[in-house]
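What follows is a structure written as structure tokens; I'll ask about it next.
Missing here: one protein chain of the complex. Every other protein chain is in place.
For reference, chains read A, B and C in written order, and residue numbers begin at 1 within each chain.
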Amino acid sequence: MKRYDLIIVGAGPSGLSAGIEAAKKGLRTVVFDENEKPGGQLFKQIHKFFGSKEHRAKVRGYVIGQQLLEEADRAGVEVVLNATVIGLYQDKEVVVKRGDRIEHYKGNAVIIATGAAENMVTFPGWTLPGVIGAGAAQTMMNLHGVLPGKRVLMLGSGNVGLVVSFQLEQCGCEVVALVDAAPRVGGYGVHAAKVARTGVPFYLSHTIVEAEGTDCVTGVTIAEVDSTFHFIPGTEKHFDVDTICLAVGLSPMSQLLKMAGCRMVDDAKKGGQVPVCDPYGRTSLPGVYVAGDVAGIEEASSAMIEGRMAGIAAAEYLGYIGKDEMESELASLDKALDGLRQGMFAPQNRGKQITETEEGIEVSQNLLLHGYVADDELERYPGVTHKSGVHPVIECTQNIPCNPCQDACKKGCISIGAKITSLPIVVEGSECINCGMCVASCSGQAIFLVDEDCGDGTATVTLPYEFLPLPEVGTKGKGLGRDGKAVCDAEVVSVKSMKAFDKTNLLTIRIPKEYAMKARFFKAV
Amino acid sequence: MSERIKEHPILGVQEKGRLVRFTYDGKEVEGYEGEPIAAALKAAGVMVHRYTQKEHSPRGIFCAIGRCTDCVMVVDGVPNVRTCITPLAEGMKVCTQYGVSEKPFEEQ
Amino acid sequence: MKTNAEVVIVGGGIIGCATAYYLAGMGAEVIVLEGSDHIGNGGSSRNGGGVRQSGRDVRELPLVMYGIRNLWPNLSEELEVDCEYHQDGNLRLGKTEKHREILTKLADSARGAGLDVRMIDGDEVRAINPYLSREVICASWCPTDGHANPLTTTLGFYKMARKRGVTFVTGEPVKELRVIRGKIRQVITLHNIYEGENVLVAAGLDSREILTSVGIDIPMTNSLLECLVTEAQPHMFDQMLGTAEADFYGHQTKHGSFVFGGSSGLERYNKDNGTPVTSSKTAPCICRGIIKYFPDLAKVKIVRTWAGWMDASSDGVPALGAVEEIPGLYVACAFNGHGFGIAPAVGEQLAKLILTGRTDVDLSALHYDRYKAKI
Partner (left out) sequence: MNSVNDRSRDIGPFVPGPDDDMIICRCEEITKGEIRQAVHDGMWTLTEIRRYLRTGMGLCQGQTCGRLVKGIVARELGISPAELEPAASRVPMRPIEMEIFANEAPEEKEVGYYED
């Protein structure tokens, strides 16, 4: 039987990272993936990632996918696509469907990196065509270039729901509402804010009563729920939609491990059924490892580190590196992973209601309830300062592990400090040169360059803009507030697109000066 | 109804294969060779892929990645083909699936 | 929790559930102890669903014929569940002259025992089932055979027995039996001691170890059998099928899917990881077998495969009835992979035996003490 040192199932972020690490250590490594294209879900992620440089922060997901593939190729990893692993049998035998036949392989070690599957919720009409998973929407628009629908209601305010809502708008769909049964927005505040400012209303403590339609979705009714998730009569709201998108969480796809006889545990914190494993992915079966979402739902950034860890652990198991080498490498990866698992959204904080930032600042309640920071809450954050001339206004109000902004400013205007989750501050006495790098580098699109008083009764705001058509200089329209409602007239005075901005265009609008701290988006009329 | 994204602000103009013809319930439709059958149908405005065996209720794309098996249709006479992961080829005969057949229930 | 009853049954498979159901129907108090976490978790829910007489050893024929005549026809109504029982005949297929010989011999002996089974040629076979390939040259045909759904039937017996007041305890593996004052009395599990005037051991392969505690040995060994099930297909045929070569057997279910079993030749030597798991070699082998008989099914998709341990006895027929040397003790095991179709009859007759000491069908050929050396 054909044998490899290491067989990896799944060519997503964790599987590829594991393969790269193992191959670099000399393991003969193959990665099987059932899809036509590698990269797992990375190729559907068109937003810039959070984190620090070592986590590939501010790089868009699909670009990370390309980078991983190139690295895998250089390291000599064999990546086999259209290869469906149909079973993990005893003795680490992997049976793969390829084309019109099946093939048997043995691995001296096996890493399962099969990722996660979407959870679903039920409501009357949930089986109608037009009710789709958020992943389906991403697949259709970002992989196949087909609009998932025209008018969409999104259920779920976690990062997936927020990110996909934004992506839907980017390709021209109208998101009529973002709904969540939870009383607070589940995902990053900055993701919520960039959706809210485009005019998407948030309905927290609401859920779907019914999807309407005979042969496909034509409408949806939502209603408010009480603290026990029961509908409150009289709160029903109807929307005409052709698509209902479900983004209600992910479950590890751990079936192969169960099949192979790994000890399993149902762990709600990890998203469901996961194999019992140590921090480096070692399961109860010697030589069988896991990495990424299959071991517990997290982010692609942490999946990549977990993959590398499992690759290193497998290398040591098979004698390609010594224990010392393994331990020192794992220690540095531990640190990197620890960096990502910090802040308000860290795994250990799941389910907790956090009221204050690490700095002791009260968390914006409006952000949690409506998706944007209210005008009167904004001033308490250290990134929001005032001075004459153009200066950055950083509307970053939650502790998340992300720091590209401080590297982006060559003038040292922005500082986060040693702790990656700290809120960015505008450094006193620093001089902004209006280069826009901070605006384009902020993965949360939370930085604006504001000149609060141009001296002629107007102000200018430079904002990140990732939509088509790109307005031209001179375009007249409305300045939208953080809630997406028109607050004033606005005119585009500058449009900057640079390679360094990586497809985030910088739009500068001129507005009446009293709206300098209010207008945060532009809509042509 | 639905249509294709001509230009995307981040992804630009996506490269597609050759435009080919296939049939959907006997009608001629166009799609790009190699894209999933479901994508071509979606672009053509098709929502209903099948009607279920017991309740005869309509189903369409749900997961779009080959797991949920809701989008199955009868393709070239073979039922239960997952259209979201089956590449389109020229001349394919794609039919709405009723239960496990391409024959409407009243003809079964 | 109730720990004392007239009858304690060890084993919550279809034999245990059916016996409990009939016992309770006759007014007995019954406790059923199941070692695994699920009712019917052994062969009861891992078999291919045959309800056949043909192909069986003549020693067990009277019992299965009794069941098909008297119990199967009304079982769905009785159990208030769709057992999906179809009595549309069994074709045992042959592809060679050697197969014809085997099948003819089997048919002859069954006819001797009063079963309507006869040999038919290839064209007659295809008149009954037009999807069979030209490779099939003959078959034995038994029109009163059929198939049913083992899952709903087993759980149906459980559901109705429970409704009749039978106590079921799962996750309760039995460690030993104890004889008290010359009679069977105690059933000892990891956590509890149960007491009964009568004890029936119907625990499949595990029966051997359990019975060892009272010095009874039924020579059985294990063998790992596998089945597979396809996606639903339009209706094709209703017969139960088997082959002379034993390379596959099965039927199309009411749901439209095909359930097929088969063998790779390695089943006696396959290993396990703690639960019965499929071997990588068997399902492909079964598929190759099926396609030879049914070329039309080549493109039909398999959605699931599974394995189960068979309790194989040295002579291929069950050990069934009273253990006279230990008053109150009864056995029902070693069904050799064909315990499903016979189960209702076994349950009903055992219930009568335990409560009245009599049966309608003579069980003496299946006596637990029959195993002899060859010379």
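By definition in this document, a residue touches a chain if its C-beta (ideal position, glycine included) is under 8 Å from a C-beta of that chain, and two chains touch if they have at least 3 such contacts.
On a predicted model such as this, the values are computed, not experimentally measured, just so you know.
Although it is left out of the displayed model, the omitted chain contacts the following shown chains in the full complex: A, B, C.
Within the set A:Gln67, A:Thr235 or A:Gln255, the residue that contacts the chain not displayed is A:Gln255.
Although one chain is not drawn, the whole complex shows that of C:Gly171, C:Pro234, C:Gly265 or C:Pro327 it is C:Gly171 that touches it. Note on the undisplayed chain: of the listed residues C:Thr19, C:Thr152 or C:Ser223, the one touching it is C:Thr152. In the full complex, chain B contacts the hidden chain through residues 52-55, 57, 59, 62-63, 66-70, 72, 80, 82. By the touch criterion stated above, the residues of chain A touching the omitted chain are 1-5, 28, 34, 84-87, 89, 95, 97-98, 100-104, 106, 117, 119-120, 122-124, 126-127, 251, 255-256, 258-259, 264, 266-268, 272-273.
Taking the whole complex into account, chain C touches the unshown chain at residues 1-2, 35-41, 45, 81, 151-152, 154-155, 158-159, 162, 167-173, 190-192, 229-232, 255, 278, 283-284, 287-288, 290-291, 297-306.
The working rule: only the chains that are shown with their structure count from here on.
Taken as a contact graph, with one node per protein chain and an edge wherever two chains touch, the assembly is complete, since every chain touches every other chain.
Ranked by separation of Cα centres from chain B, the top chain is C. Chain B and chain C have Cα centroids lying 44 Å from one another.
Annotation: 29 Å between the Cα-based centres of chain A and chain B.
Among the residues of chain A, none is in touch with two or more other chains. Of all residues in chain C, those touching chain A in their complex are 271, 273-275, 277-280, 284. Within the complex formed with chain A, the chain B residues making contact are 1-5, 7-11, 14, 16, 35-36, 39, 42-43, 47-49, 57-68, 70, 84, 87. Within the complex, the chain C residues that touch chain B are 231-234, 256, 299, 301.
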